[in-house]
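I have a structure here, written as structure tokens, and I will follow up with some questions on it.
Of the protein chains in this complex, one is absent; all others appear in place.
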Amino acid sequence: MKFYSPATEQEALELRSRFGSRAKPLAGGTDLLISVRTAGWPEAVLSLRHLGWAGIVREQGATRIGATTTASAIARELRTTLPLLADAASWVGGPQVRNRATIGGNLANGSPAADMALCLLVMDAQVELVSLRGSRRLTVGEFVRGPKTTALADDEFVRSVTVPAPDATSRAWFGKVGPRSRHFISRVVVAGLVGRRGDSLRLGLGAVAPTPVRARNAERFAASQLVLSDETIEEISRLAAEECRPIDDFRATGGYRRRIVRVLVTRFLREVRA
Amino acid sequence: MIDRRFSCVGQPTPRFDAADKVSGRSQFLADLRFPGMWEAAVVAPSIAHGRVVSLTVPSVRDCEGVILTARDVPGVNQVGIAQRDQELLVTGVVRSAGDRLAIVAAPTRSAAKALAHKVSVRLESLPVVEDVEAALSPEAVAIHPGGNVCAELRVTRGDVAAVMGHADIVIERVYRTGYQEHAYLEPQGAVAVPDGDSRMTVYSTCQCPFYIRRAVADALGCPQNRVRVIQTCTGGGFGGKEDYPSEVAACAALLSRAARRPVRLVFDRHEDFRWSTKRHRTVITHRLAADSRGRMLAMQVDAVYDAGAYAGLSVIVAERGNSSACGPYDLSAVDVRTRVVYTNSLFGGAFRGFGAPQVTFATERQVDELARRVGMDPARVREINLWKKGSVTAAGEVLTGPVPARATLRRALSLSGYNGRATQRSGQRWRGTGIATSYYGNNLHKGGERLDRSHARVTINADGSISVWVGLTEMGQGLLTAVAVMVAEELGAQLDRVLVSHVDTDAVQDSGPTVASRGTIMSGMAVRRAAATLRRRMLRVARSRFCGKDLRICDGYLVGRRGGEALLAWDDLVALCHANRIEMTATGFYYPPARAYDPATGQGQPYATNSYTAHVAEVEVDTGTGLVRVLRVTAVHDVGRVIVPEGVRGQIEGGVVQGAGLALWEELKTHEGVLLNPGFTDYAIPGIADAPEVVWNVIERPWGGGPFGAKGIGEPSLISVPASIANAVSDALGVPVDDIPLTPERVMALVSREGAPRA
Partner (left out) sequence: MSATLPLSMTVNGSPVSVDVAPTARLLDVLRDTLGLTGTKEGCGEGECGACTVLMDGIAVDSCLVLALEAQGTAITTVEGLADGDLHPIQQAFINAGGVQCGFCTPGFVMSTYALLQATASPSDEDITRALEGNLCRCTGYHSIIRAVRLAVRLMQEAKP
């Protein structure tokens, strides 16, 4: 394996372009160092460590988070600005993993159960991709295409994500369910933002479809309602559960996952209403 | 609990090995380095049942590595510990995914793995017998020539059919328990170091160095005196390092002999999950007959243990399950049938509790079902039926000694505030409380009697320091600290002069396995004898020096028995003995008295003595997600005598959490005999956030057969924990619980059952 630790972005982009799919970018390494145990090492590894891509910047109300910003940093520094994302970040693995796992890696890994990626989807974040050809922006929905599959071209890196400022009155809710209390890969994960009166609902569901998804039908229905009554909440959660396409795998059955989506969405909205 | 009659026993005692462990200085197996050492890898099959069509081994230069298959075994290609049904390296048929087709050694682990990949295997699939139901069906493929029932054990007393025919109530349910992985933090491993061509030293993380010595000698085809096994500082065992290390060590030894250099075989976590032994999963059909006032009359239990492809220790595990199946209750008739059944699934072996947690779960659930049926409190039903002095057990044994079964239950009820409890079903978080009472037969079952002996050696060095060797192993439970305490107490020396070593098969005689919670009892009885011999020799010398005086040794001093005045310090007394050329080494050997037992009927005295336990568990069930939180477990144990308080507490707290894992969070999923979720990512052992509060207490009624009156605690600390949690969940949900683990999906199925209570 050839290891490169480019000192400048230009150098990194050239290496990425040269190696293409024969190289893997390395940020925190918490996914890569596990995947190589079964998949073997790629021909080259490109470390993003020295590119200055870690950091959080406010830009005209939006928040730009560098791709190599760790989950710990996000959990710590964005608690008031982006509470939903900070909450999700605090649930990634245990502290040792959070201290290394990055938001760029979480996105690029393309896991349907990715907690931070789900929140970015809910918040309509934009993913910045760079290559020698220039840069482009995609929504999270455009970026994550399928299980472990993204729109990242072989010559591209994720450089940052930009999150628009959430509505000042919106409430955030994040919940994940697994086999025990803490430190697990989500069997179901729900992330949501909603106004105090149940308006402007944004609802994200993870681990229940090939990618993290927005429950658009549920959101549309919520938008059509004036009040967050019990019946409204029931219908929103029912629609959300219907919009999943969960599979049966050794972690959980699809039926269980759908059921938990309903429960978590209901809890979210009832808490907001209280 | 601190007894002023003892200087050391029962006193707060920090572990002697803790300083090395906290500083990282302890040498675990993977920390050992030997010059020229190579690394090993195993070639395992991808399927669980198949005929070997071809096995092609590439040629490899001596400097690159060695590859061994069955035909390269110089000794016997057999590693079955109790029954000789298990090849070390497979010849014609693969019967489990943990079989070994070839073993490989090379200069580095990655080179060994690369070499392993070059071994080409072609297997012709055979039908996979996935579980015991499949194994017992008439069309089942026979995994071994004798058929799929490996063994059948019985306990029969009285006329169960007649009693059940006349009983007011008969409750029959089928219970299922799942596999459990030991998940010791230190994976399996061994290093074999050759000494010339005819001697071999094996370092192993293990519980039973003597099992390993036999396995290595068998494989190498040499006498046992040419094999030395040294137990390394062992990072957890729980039964998982009872028999399996013999397989690992034999592989390392064969490779070491072939490569003529030290060879290390260490499993990675996924390999350990896939290949090493597991707690047996069981299917238990349980019938309980009682009268309408809650008095139990008879039990008929049909328990089936899934051995996997080889017998291993399964019959011995089943022996304990068989003898323990009816719990600590007065019954006029019992009929227990316990079968060990071969499948192509995971390899069943020893795991803390050794067959008892499974039957205890079934029996304790039945007791609660009886309580529900007769409208009585589950505590009251137990009160009525628990053994007392004079009771007759399922084995027909009359309990002549004290029977603190009720005492442990009452104390647990009192400490947990049981009478003030309230089952709560409002909102989505429901709360419930559950009880389980159990007993534990100490030491090895009568069936293992020939192994139940223990040897110890104590040397008092000229400088007054004391060296101790025992045959039982330290694996974290604190045994060696307890041994040191008992030696110090017996000799009258100060504790800090005593050092107990890890087991070395060259230093002591085979003392049987460190299992069955027998470590304290067996090593303690042996070491007390050795120490007592030395004390007598020292006092004889002292008496000739201080003629006429009535003397004893206490707290590191020779003292006059009357006045208590200190006559000589320990070091001076020892120097005096050495100057008089007294032999300052003594051995001690102990075995419990022989017992009568008829395996055909399960009647007699299966165990040396019983210990009694009560657990009370309080849980909160999230009826929306199915997740169960254990809020608190109260544990009361009848331990005879506490040797090291921190050791007892450590076992009780650890047993609660590991038992909770079996009850709730730990599930191994297989498909066609292959494990789907190896590793900690997808097998959830309890983390710190899952640990319930533990309230614990002990009853000390010394037992004459134990050192200073002590009984075992290693397994009683776990056995009735899963049952108490299952009963608590049943209480919370208001429905019977028949299966553990109570995973979130199973709980949701219970919540949604037709007729189940709603909030």
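So that you can tell them apart, the chains are marked A and B in the order they are listed, and the count of residues begins at 1 in each.
Here, a contact is a pair of C-beta atoms (placed from the backbone, for glycine too) under 8 Å apart; a residue touches a chain by one contact, two chains touch by 3 or more.
These numbers come from a predicted model, not from an experiment.
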Which one touches the absent chain: B:560, B:679, B:702 or B:736?
B:679
Would you mind spotting which of A:79, A:100 or A:145 touches the chain that isn't drawn?
A:100
By the contact criterion defined above, which parts of chain B meet the unshown chain? Give residue numbers in ascending order.
14-15, 17-28, 30-31, 33, 182-187, 233-236, 238, 268-269, 475-478, 646, 649-650, 653-658, 679-681, 685-689, 691, 694
Going by the touch rule given at the top, which residues of chain A touch the chain that is not shown?
1-3, 5, 26, 28-30, 33-34, 36-37, 41, 45, 47, 49, 72, 93-97, 99-100, 182-183
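Assume only the chains that are shown with their structure count from here on.
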Taking the mean of the C-alpha atoms as each chain's centre, how many Å separate chain A from chain B?
44
Could you please specify the touching residues of chain B with respect to chain A in the complex?
428, 624-627, 629, 665, 667, 669, 676-677, 681-682, 684, 686-687, 689-690, 743-745, 748
Could you list, by residue number, the parts of chain A that touch chain B in their complex?
177-185, 250-253, 256, 259-260, 263-264, 266-267
